[in-house]
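With one protein chain held back, the other chains of the complex are shown just where they sit.
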Amino acid sequence: MAKFKKPSVYFVAGSLLIFLVIQGLISTGTLNDYWKGIIFWGGAITIVTLGLNLIYGFNGQFSLGQYGFYGIGAYGSAYVTYHWVRGDPAAMVVALFGSLLVIGLYAALAWGLRRFYGVTVKARFTFYLIITILGFWASVVVLVPLLGPMMWGFFAALPEAVAQPLVFFLALISGGMLAGITSFLFGLPVLELGSDYFGIATLGFTIIVKVLLDNTDTILPFPAMKGARGMLGIPRWTTWAWVFGTLFVVIVIMRNLLHSSVGRAIVSVREDERAAELVGIDVANAKILAFVLGSVFAGVAGGLRAHDITFLHPQSFHFIQSFNPLIIVVFGGLGSITGTVFTGFLWIVLLEGVLRLFLPSGYETWRFVIYPLILLMMMLLRPEGLFGTYELPFLRAAHVAKRQAIAQKPEEVPV
Amino acid sequence: MTNALVTRKRGKRPARFDGLILNRISLTIFGACGLMLLYVLANGFYRNPGVFIQQVLNGLQLGFIYALIALGYTMIYGIVKLINFAHGDVFMVGAFSSFYAISMLDLHRWPEWVWADAPPALVTLPGTVTVILLSMLISGALAVVIERFAYRPLRNKPRIAALITAIGVSFFMEYFGALPFVYTNNYQTYDRPFEVTVFSAGQIPIWVIVSFWVLLGVSVGIFLWLSWRWKCGDVAALAWRRHPLLQFGLLFGGFMAVVLTLTGVPLRIGDRFWELSVSSVMLVIMGSSIVLQVLLQYIVAHTRLGMAMRAAAYDKQAARLMGINVDMVISATFAIGGGLAGAAGVLFATAFRQVYYLMGITPGLKAFVAAVVGGIGSIPGAFVGSLIMGQTEVLAAGFISTPMRDAIAFSLLIIVLLLWPQGIYGEPPADKV
Partner (left out) sequence: MKGRPNNLSVNVKSRPVVLQLEDVTHFFGNLRAVHNFDLTLRQGELVGLIGPNGAGKTTVFNLITGVYRASEGSIRYEDVELVGLPSYEIIQMGIARTFQNIRLFSNLSVLDNVRIAYHPHAGYNMLDAVLRTRRFREKEAEMTERAQEFLEIFRLDTRQNDIAGSLPYGLQRRLEIARALAAWPRILILDEPAAGMNPQEIDQLMDLIHFIRERFDLTVLLVEHRMRLVMSICEWLTVMDFGEVIARGLPDEVRSNPKVVEAYLGREAVVVR
């Protein structure tokens, strides 16, 4: 076992402390349900925004689609648990094993496509789309009768205290995978566009998702989502431990990924796409990796949010909302994980908590007058964000010591 | 230093096949989907041509309004590379200023102030024009103010800062407007500046239709003649071909002739009979949209200001070195863009008879998408894109799925971007290696 470095120890200890303090406040009832909700919401938004930071801050792809994936994840995982607690494992099987099947098929297809050269992205997209449809169709037809009773039996045998978190975990994973699959399909052709056009297309995506969510019961075959009336009856399973744990894992994943060769490839695309391609980086691959990962984060966060408020409405995934992560990520500092986390919580606590509570009654609408003014002030005074590119030591790239002078100097080198 | 670098390992490369066949397969699939879509539309037309054409006319009306908004988006993006999210709210302010001018000041009947019993035509026409001009003035001034205080301080900062500011300005204008003492957060009924008359088959005198066809014919004739002169080596002919009057004749003559023919001549197939109609609102929208469009085209192509705009859009630094006052040019661009949005606001409110503090979001976004579809930065692109957008929206609502109309309109954006990554008229960016 490698020895842990000091920053890692401090980081883990500090996180644990924060976790315990807030857990204590919740357990003792100091934080009422309203503030608990605010903190959970802040956690979910922070995870969404970390995803956006990966896409925009580190990979340089201006995206407004984060709320679309957030919505897909929220509705997806909520649909799974909604049916599960009502004794129907079919949704779980399709969302979990169907997604896994589709991902497996993707891997097979990618391997097959590598044998061809000059395949356009649009052609790839077509094949991936067909495979996705086939995969989910097969999972409905084959996997549901096959695995459904088996899974149900397995979970029935487990004690309730184990089964419920496990189901929740699987539901979150399903939501994340559904968001990831969608983002892969969407990103494949669209990431090819330049940065601004990509942003516009993702904005379109968010709007399309919202319209689809409005019509889940009429056009899409998901009657339990109840379309524009909003989805009710989602179990309230999200706890502070879930929110914090997910956030922690997401931060660690991002940190570990970014400070590796893969992460540097992702960042190099932001710096100069052409140059990255011409030093041997598979730019399309790096872009799709960042985009899918960021969307998976958003999907998981959606699941957390859905199981906290237990009520989902398409209006909360309106494209206007999707400016929120963008604003947070710019406020925190593009490319700063620390900034994102700090600002994400601050944003929700300030906007939904403080402003809502402390404005005198009758002046609630002033919230949205004050909020843009904060935006303007912030951008005029500190356009690079609160944290700029500052990171906590743990989240920084490890400092590389100068190489030890090698015993035998290399032969006479010019320059 | 090890010599491992010299003996680099080279993985064995498997044989690879040409992916052309895969590309063809996917093209076939896409083509089949496109054909299916065409079939749906053709089927709609076949089953009820009257309704179909009426929908196309409605789409045209929507498209012309979008065009006015889209022009602002496209010009502003072209010159400062900013997605001006506040533009839709400038449009909203335009609608509201005309709303107040009409409901409080009675401005649309000002000729009656000087001449108490003027004939209606002499009241309506100057009154409407005044209302539109006032809205344009207010919105243009507003856009300039926004630019001066929100965007200019950020000109040398990262682009994202200005974008966030634009979002902020947009929210501010919406929710400040929603405050009870500004214009409340309720829908308000809008009084049109002129009485609406609906023309249907037989109500349009045949000589009007014919005269528009004559206008179109003459314009096309002149255009062809000038093209021929240009081919023969007459350089001046090229400039004449772009003359605003000629363009106006082509566009206005063309659209009016087609629209009036469609509505004025009864549509009869076999024993089926459809009565199409066109309202005066539609004609006003079409007329003013085309006039403003041609005017803008003229400004950009033929005036010193337009030249400065094009120079600044191409390279601000170089333009500055050439003695162009770039700040002034940008202000002028915002003024023109805001003015057009204001006009669009009046026309939109006239068409839909409602004003609302969030009314700018959806048309603004659609117009922006239209500008992108046409190729952002290009003025004809904005026009064409808007017409396409209007048609898509209306036809999608009418013949594919009404609740999905927005989803289909935005799918159009994505599909167009996949086919033409810079939009229809856009130019690819130069990435010199």
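Chains here go by letter, A and B, matching the order in which they are written, and residues are numbered from 1 within each.
The rule we apply is simple: a contact is a pair of C-beta atoms (placed from the backbone, for glycine too) under 8 Å apart; a residue touches a chain by one contact, two chains touch by 3 or more.
This structure is a prediction, so every number in the text was calculated from the model and none was measured.
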| item | value |
| --- | --- |
| Chain not shown: contacting residue from A:Leu31, A:Leu257 or A:Leu386 | A:Leu257 |
| Selected from A:Thr46, A:Ser268 or A:Ser295 as touching the chain missing from the view | A:Ser268 |
| Where the missing chain touches chain A, by residue | 2, 117-118, 253, 256-257, 260-265, 267-268, 271-272, 274-283, 289, 397, 399-400, 402-403, 410, 413-415 |
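Please note the rule applied: only the chains that are shown with their structure count from here on.
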| item | value |
| --- | --- |
| Residue ranges of chain B touching chain A (in the complex, touch as defined) | 1, 14-20, 22-23, 25-27, 29-30, 81, 83, 150, 153-154, 157-158, 160-162, 164-165, 167-172, 174-176, 178-179, 185, 361, 365, 368-369, 372, 401, 403-404, 406-407, 410-411, 413-414, 417-418, 421-422, 429, 431, 433 |
| In the complex, chain A residues that touch chain B | 62, 113, 115-120, 122-123, 125-127, 130, 189-190, 192-194, 196-197, 199-201, 203-205, 207-208, 211-212, 214-215, 218-219, 274, 278, 319-320, 323, 326-327, 330, 334, 365-366, 368-369, 371-373, 375-376, 379-380, 383-384, 406, 410 |
